[in-house]
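For this view, one protein chain was removed and the others were kept in their places.
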Amino acid sequence: MDDVTFIWRSLPELLIGFPGHRPGGMLLSILLAGVSVSVGGVLAAGFGTMSASGQRALRLPATAFVWIIRGVPLILLLLLVHNISSSAALLGTEGTPTRSALIALTLYSAAYFADPIRAGLQSVPPQLIEDATLLGSSRSHTLTYVRLPFAIRSMFPGLTTQAVTIFKDTSVVVVIGVADLTTNAQLVLGADVANSDRWIPLYLTVGALYFIAALVLTKLASAWELRLIGRRSSLDVRPA
Amino acid sequence: MANWLTREALERLVDGLVVTVGLTIVTTFGALLLGGILASGRRSRSRAIRRASGAFVDVFRNVPALVLIIFFAFAVPTTVPQSDRAAVFFDNWLWNNLDGLTGVPIPYYAVAAAAALIANAGAHLGEVIRGGLSTIPAEEIESARLLGAGRFRLWWSVAFPGALRSSFPAVSSRLIHNMKNTALASFVAVPELFHSMQGEITRSFRATEFLALVALIYLGLAAAFSMTLQRVETHLLRGRRG
Partner (left out) sequence: MKKIHLITLLLVTSLLAVSCGSESATSVSDIVSESATVKIGVRNDNPPLSFVDEAGNWVGFDVDLARAFATELGVEPELVVVDGTTRISFLQDGTVDMSVASMNHTRDRDEAIDFSITYFWDNQSFLVRTGEFTSIEELAGATVAANAGSSTIASWTDYLAHRGLPGPEIVEFSDKLAAMEALRAGAVDGYTEDNITLLALAAGDPSLELVPGGHNPVQFGVGVPVDDSRWRDQVNFTLQGLWTSGTFLEIYEKWFVGEARVLDLPLGGEMEIWP
């Protein structure tokens, strides 16, 4: 079987996973990134608000959280989360490697989004807040409907870049055996001894897949930004 | 001392820590150099150079670091026929000496991992520094040129430091991220800190303890690195201003 046929035959496993272990491959990488970025984003709104707060009791834990999660390699965070949480049944789910990967990536996303959100919150023009208060808006109302949307809008390019980065970072889940694209590439190579000379074509394909996915995600983010803000930022439309 | 943290375990972790620091230093300088080259390449007058730099940045920014490490370590040797592979990559004068010098048993894998990390971080820095370059006022370049500064001097004393200064937070952030990425080299058996930790966990069957300890060490490294970079920014970069 020549190299091209080999790659073609391996595509299903690379893109959506091995039979019985689907979703897997690239599909799983995207799902992992998608879920953790969304949930992490919500958490980050909370942490970002806390670290922008004037009260020390709120600011310090949030800053500590961000600092710890950002200070350790993601691969270590993964193992740590898997070690601690895999015996606990959370919301009816079992402690599988995939669940640990989701938890770790969510915490990771939250920590990486919290800072831009904090910066965004601190850059809200005071006039805007004053106007809202004058119109009778309560503090929490102002936060949710005025400050946070402004913060997110102004930090949007940075946030989406970060999201695409997190998608690429999902490749480290290979270390706890989650069947994502990187892991499946390894498995495809190991499945048959005849494949042992196919490292280059296979990994070129894997690289190309990540590249294409990052490109598509960046374009999507750019289009979303256009809809949301009504103009493109000065950010280069090259993939992140 | 806790009974799980034996003297041998601690020694092995310290050995790993030394490799991590070494790998970080090598890849930091390499990435800065490569980033500078790519950034100026992107602004070159030659269209071919602009495109080549742009392509390099695109490829090496968008392929995950781990995939690059695996590619350089395992895929690249397959370009050489099986019979010559060992002689080129593993068993000749160069590799045997590196082994003796550094104590790393398969030096090629360490070199491959370092190359992958430099390519990845360098590509990111190329983007960042390019942004920094565009903030340097044209007058500054002009006046330096009038004073007789050659192209290299112009770059080294005015453009590069200026770009680094203005993009410093992003540069610092990327370099620290790179330091954490050195843990990925464990996948190709480079004996750095994360790799040592994995060994200890299997030896003693105690995971939580070693994970927590090594997490603390990485936090310490990140803090120390961050402070060092701050110092560099304050003294080296600012000091250059006339």
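A and B are the chain letters, set down in written order, and residue numbers restart from 1 in every chain.
Following the convention adopted for this analysis, a residue touches a chain if its C-beta (ideal position, glycine included) is under 8 Å from a C-beta of that chain, and two chains touch if they have at least 3 such contacts.
Because the structure is a prediction, the values reported are computed rather than measured.
Residue in contact with the omitted chain (choice from A:86, A:161 or A:222): A:86. Where subunit A meets the omitted chain, the residues involved are 19-20, 60-61, 63-64, 67-68, 79-80, 82-84, 86-87, 95-97, 175-177, 186-187, 189-190, 193, 196, 199. Of the residues in subunit B, those that touch the hidden partner chain are 3-4, 74, 77-78, 82, 85-86, 89-91, 99, 105-106, 108-109, 186-189, 191, 195, 198-209, 211-213, 215-216, 219.
The definition used in the following text is that only the chains that are shown with their structure count from here on.
One inter-chain figure worth recording: subunit A and subunit B are separated by 23 Å, centre to centre, where each centre is the mean of the chain's CA atoms.
Taken in their complex, subunit A has these residues touching subunit B: 67-68, 70-77, 79-80, 83-84, 168-169, 171-172, 174-175, 182, 197, 199-200, 202-204, 206-207, 210-211, 214-215, 236, 238-240. Subunit B meets subunit A in the complex at residues 54, 57-59, 61-68, 70-71, 74-76, 78-79, 127, 180-181, 183-184, 186-187, 194, 207-208, 211-212, 214-215, 218-219, 222-223.
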